[in-house]
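Please read through the structure below; I'll follow up with questions.
In this view, the complex is presented without one of its protein chains, the others remaining in place.
We call the chains A and B, going by the order they appear; numbering starts again at 1 in every chain.
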Amino acid sequence: MSVAARALAVGAGVAVGAALIAYYIVGYLTVTPPVVAATGSGPQTHLTLQTVASYGHDPHPDWVSYLVKDPQGTWVHSTVFRVPAHSLVKVTVLQYDTATGLRNPFWGQPEGTVGGTMTVDGKVLHQLDPDLASHTFAIPELGVSVPLKGVADDAKNQCSVAPCTLAEAHTTVSFVIRTGKPGHYRWQCFVPCAAGFILGFGGPMQSLGWMDGVLEVV
Amino acid sequence: MTDSFQREHRSLWQGVLGFNVLTAIVLGIVGFFVGAWIGGKIAVGHDYLIGTDQNDVGMFMGYLFGTLGWLAGLGFLNYPLSRMAGRPPSLRHHEFGGVGRYFRLCTDHKVVGIQYFFGVGIFFFIGGLNAMLMRTELLRPTEHPFSAGQYLSLVGLHGTMMIMMTSAFIVGPFANFLLPLMIGARRLAFPRIEALTFWLTPLAGLVLMSAIARNGFPTGWTGYAPLADEARAGMDAYIFAFILIGTSLTLLGLNLLTTVLTMRAPGLTWSRLPIFVWGVASTAILMALAAPVLVAAMLMGLMDRAANTGYYIASIGGSPYLYENLFWFFGHPEVYILALPGFGIVLEILPVFARKPLWAYRLAVAGMLGVALLSFMVWQHHLFVSGMNASLRPFYMLTTELISIPTGFIFLNAMGTLWRGRIRFTVPMLFALAFFFNFLIGGLSGIFLSDVPSDVTTHGSYFVMAHFHYTIMGGLVFAFFAATYYWLPKMLGFTLHEGLAKIHFWLMFVFFNLTFFPLFAAGFVGMPRRVSTYAPGLQPLNDFVSASAYVLGFSMLIFLANLVYSLVFARVPAPDNPWESKSIEWQLPTPVPVLDFDRIPVFNTTPYEYGVEDAPPVASLEPSPVPVGS
Partner (left out) sequence: MSEVRGQRIPRHGVRILVVWAVLSAIAIPLVLLVLGPHLPPGRMSNEASAQTDANARLTALLTPILLLILVFLAYAVVSFRQEGSAIQDGPPMRGHNGVELTWLLVTATIVVALAVWGSYTLVRSSPGAGGGQGPSAAFTPSGSSQAVPIQVIGQQWAWSYRYPTYGGFETRDLRLPVNTLVAFHVTSLDVTHSFWAYRLGVKADAVPGVDNIAFVKARDVGSFTIRCAELCGLWHGHMFGTGHVVPAADFRSWASQQQTTQQPFSKYLGPYSRTYFPLPLHRAG
């Protein structure tokens, strides 16, 4: 082969390699859920979330998941939220999943919220029977942990495809947290709610965008 | 006479359509889908799979049938089937000539050696790319630019590429090519199995990389259960790839050991055996005995994931300790599988460039065999704080400390060989000397880890990371490059560019140390392993390490550039013996003839007869026939 032909072959090889590496980085490594900002501004913002029993769409129709409402009112399948620093954030969770019980009943007590309480379906509670919990919303680095009460097993009109509407069976849990200095804080669910996975902690429980997320405090 | 061996020349079409890596890929993919379909049928209705949206049974069956398709596509089933059909046995396939033979089943050990060089080398560089990406993540104390899940997959892929795939980094290319030459044989004991051990390796690499399509795996290269049991489908790729590599290692070890034990040429007594052969033989013992334990551990993990067994799950009667013990019973000999060939390489190279015999040959042999034996008795040092029976800790502390004695012999050999030598600073010699510098630091840091109180400080921290990078990368990888620059002219017939090689060496040596030495400090101040977030005060240290790592990666690109330039463009033919070595492979012409030797040689001395007046050549290549019984 002539020198030119060899140079062309080497160049083609390098180009293919670079393309594969670029695809690896862009197509897999840097894929994250979109950032959704909390609604409102100023000293108190509002974050509305929902938890569904099964997502109902590809890539994982049977996985449990969190969704968040963006400031325009549409439900987005993301778990990365942006809230302002040094302010209060009122979090409302519409909980559509049935109860499984907590692996560690300790998480049945709300912690780190303003007042140390949560409001479930209108009533202010200091603790929740762990067997009634379906998920938790916890930001361990801020000391926040709130159990989310599950829907009764025999409730009518249960939701199985996200996003769920207010007409379907749900519980409403709300609480207020105070943010401090800016940073990235991870949040997660502590209920082992990954159906079918051993110990209930695989799959959605270990995936950003489903049951784990990041709170960006800016 | 050596060219009387038949080489068929076929047209390009016949070459492309025959049994080669292309048909292997096609049949492998077909097999994967067949297996996945079968697995789907098997797994219908099992409640432990409902809700997970992943079918581990399908994945494993898919990989299994994919492996069969791959092997069938390469032609591995041809010989067994033809024998079953009654055809006579054959000693050698009709082999292709030309470049085509590197892409198909070839039983020429020289071809397998070169296949290993490139087939394993590519995964080394992919692992290195993952390392560069990991260091990019660690530039900041938060998860940026990759999220935590992707970072863990990077960590796992880097570790498995570097350990799993490069278990045969030296043994693959250099033992396959050189071992028969060094003992005066024309092949290994089992040539078809030799080809099989190679072709399982890139398959394992492809299976491992398919984990990316399944969101990777979160356990790092150690694959601890029960995290492995609850992981997503990418874990199946890891498990199956390790099963393939474990099988390949076992077969390769048995092959090499049988060859060394039974196929040495006349006159090659044990005390004349080149030290590289001793290194390979001791590695082969470890491969044959330790790798099957890994396969067993992986099979149990496979069943936990796909068949709802509970080997590693405490709630239903299993134990995570079972996995940890089985894994480290393999894992510790594995790191000696990585290190011992490196010892063999550098002790082989040092006499050539110091122009003196290998000093204290018997200690070198004792050292290698001692390391091989003791490596089976130390594995608990990975588990000092795990909660397993603490009363055994003093025993394992003793055995782990004792393993420094045979390792120390290697240093004595090096010092004695260098003593009053006439050192030539060629690139292989530079890498060999750097090996000793790096392994010294790595080995001494191991003493900290073997002392239980000190291990409580450093276990699971970056100190361990620095230790094993110094011993494995500073050891194995530097020895690999020493061997490459030394033997590639013989193996491929072309000279490598010396200027680029020296730039590669100096950049790599300096920046390797600048990358990994600070990690001892990072471990001492409390940074754990495998984390994408760290205390903000450690950012300057991590940034320095990442910058050094980028230059280290750049030095690898210089090596690749040298390879491409020398092999594709410059193509300067290499002389038969550019290093003036007395070892037998350098007495053969370059390129080495197909059948290696015209006649099986008769050995006279060790290959280290430097400085000896009127020393005979290491072997007579044209011996007169020797009467039976003499």
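In this section, a contact is a pair of C-beta atoms (placed from the backbone, for glycine too) under 8 Å apart; a residue touches a chain by one contact, two chains touch by 3 or more.
Here the structure is a predicted model, which means the values were calculated and not measured.
Student: From the list B:Ala213, B:Ile316, B:Leu557 or B:Val572, pick the residue that touches the absent chain.
Tutor: Touching the chain that is not displayed is residue B:Ile316.
Student: Check the options B:Ala360, B:Leu492, B:Met508 or B:Met556 and report the residue that touches the missing chain.
Tutor: Touching the chain that is not displayed is residue B:Ala360.
Student: Which is it among B:Leu81, B:Ala213, B:Leu261 or B:Leu398 that touches the chain not included here?
Tutor: In the complete complex, the chain left out is touched by residue B:Leu398.
Student: Going by the contact rule already stated, which one of B:Tyr224, B:Phe376, B:Phe517 or B:Tyr550 would touch the omitted chain in the full complex?
Tutor: Checking the options B:Tyr224, B:Phe376, B:Phe517 or B:Tyr550, the one contacting the hidden chain is B:Tyr224.
Student: So that we can see where the missing chain sits, which residues of chain A does it touch?
Tutor: Spelled out for chain A, the touching residues are 100-101, 103-106, 108-109, 111, 126-127, 129-130, 138, 140-141, 143, 186, 188, 190, 192-201, 205-208, 212.
Student: In the full complex, which bits of chain B touch the chain not displayed? Write them out.
Tutor: Chain B touches the missing chain through residues 47-48, 50-51, 148-149, 152, 218-220, 222, 224, 226-227, 230, 313-316, 319-321, 324, 354-363, 384-391, 393-394, 397-398, 401-402, 404-405, 408-409, 411-412, 415-416, 418-425, 433, 436-437, 440-441, 444, 447-448, 451-457, 459-461, 524-526, 528-535, 580, 609-612.
Methods note: only the chains that are shown with their structure count from here on.
Student: Can you compute the centre-to-centre distance for chain A and chain B, using the mean CA position of each chain? Integer Å is fine.
Tutor: So the centroids are 42 Å from each other.
Student: Contact residues on chain A for chain B in the complex?
Tutor: Residues in contact with chain B: 3, 6-7, 9-10, 21, 24-25, 28-32, 59-63, 183-184, 186, 194-199, 201-203, 206-208, 214.
Student: What residues of chain B sit close enough to touch chain A in their complex?
Tutor: 47-54, 129, 133, 142-143, 145-150, 154, 212, 215, 218, 226, 229-232, 304-305, 313, 315, 564, 568-569
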